[in-house]
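Shown here: the complex without one of its protein chains, the others still in place.
What follows is chain A.
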C-alpha cells in the first residue's frame, strides 16, 4: 500500500473529526483527491487552483532570489565592503555568497512568518467553518515578503498578516470572495500603521535602523542609509542611480520589487502560462506612460518651476516611471490577481489603464505616499465590479439593439 492510499484511508477513518480540514489541506496539496464531484456538469481541467497558484509562485522565485542578493549587496555597499556595480547584470561584486547569506537570513524569516501566520489563520477558519482549506494564501504568502522593506520587524509583519487575511479576505467569505487584494491590504496596513518602518531612508538597507540605534546609544560607527529613488525624487534630490541600475534592480527598495528585468520575465512567464492577463499589464503600462507624458509636457511648457515641490517627480522622464518603485511588480503580480481584477476583457483595459494613470498621479502629487501603485491598485480593486457591470450592461444594450433591428 502506497503512501497515497494510506493517507486516503486515514482520511476516511477520521472523517468526523473537527481537525480534518487541516489534514485534507496537506493531503490535497500533495496528491489529487480520490473522490470527484458526482452530480452536475463539471469541467475537467489540469489548471486547478493549486496549479495556478504554484505557477505564480514560480514566476516570483527569481525576484525572491534576486531580492536576497540585493539585500546583502545594499548592506555591503553601504558599509563599504562591496563596490558599486554600474549597470552590468553579471557583476562579480553582486552575485557573491556574502551578499546572499545576509539577504537569506533576513528574508527567510519574513517568508516563514508570512506563511506561518497566514496559513495558520486559514486553517483556523477552515476548522471553524468546517470547509476545506483554500489555497488562496499560497500566492499572498509569497507576495508579502517581496513587497515589504527588508528591515521590517517580524511581529509587525505578523500583525499585518492577521489583519490582511481576516479583514481583507475571511470576512468576505474567503478565497475568491475578497474585494481587495490581500497582499496589498497587508502592505497598506503596514504603511498606515507603522509609517516609520515603511518609508524613509533607513528601512531599505539591511541593518541601517539597528546601526542608527547603536549610534544613538553611543557606538562609534558611521551611519548607513539608502533612500529609494522615489523618495529622493519626491524631496527634489537627484536619484543617483543609472537607468541600467534601475532596470536591472541594483537599487534600494522593497525586497522583490527592484529588478524590473526579472519582473518582466516573470510577467512573460505568466502570460505564456495564460495565468496573468496581458491586457491588464499592457494597459497599466499605457496608463502610466500617458500620465508620465502629460507631466513631462507640463514641465516642458514651463507651467511649473523648479521651486515647485512636484518638480522632482514631474520632470522624471516618462519611461523611468515604469522602472522605479513598485510599479512593475504591482502591475505584473498584483493588478492581475484574477479575483480582484475586472473579469471582462474590455473591463480589463479600463481597469489596467486607470491603475497606471492613477499610480503616477499619486506618486507625483502626494510625495508623502511615493508608492502610488499600491493605493492605485487597491482603489481600482474597489471599482473593478462597477467597471464590469457597465461593460456587461453595454454589451446587453448592444445586443438588444441588434435584436430589434433584426426583428423590425
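Everything that follows uses one rule, which is that a residue touches a chain if its C-beta (ideal position, glycine included) is under 8 Å from a C-beta of that chain, and two chains touch if they have at least 3 such contacts; residues count from 1.
The working rule: contacts and distances are computed from a predicted model.
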Chain not displayed: protein name in its UniProt record ("Multiple sugar transport system substrate-binding protein", "ABC transporter permease", "Monovalent cation/H+ antiporter subunit A" or "Na(+)-translocating NADH-quinone reductase subunit D"): "Na(+)-translocating NADH-quinone reductase subunit D"
Absent-chain contact - pick from A:68, A:102 or A:209: A:209
Which of A:69, A:94, A:115 or A:189 contacts the chain that the document leaves out: A:189
Contacting the left-out chain in the complete assembly, out of A:30, A:98, A:112 or A:171: A:171
Where the unshown chain meets chain A, residue by residue: 153-156, 159, 167, 171, 189, 192-197, 209-210, 212-213, 216-217
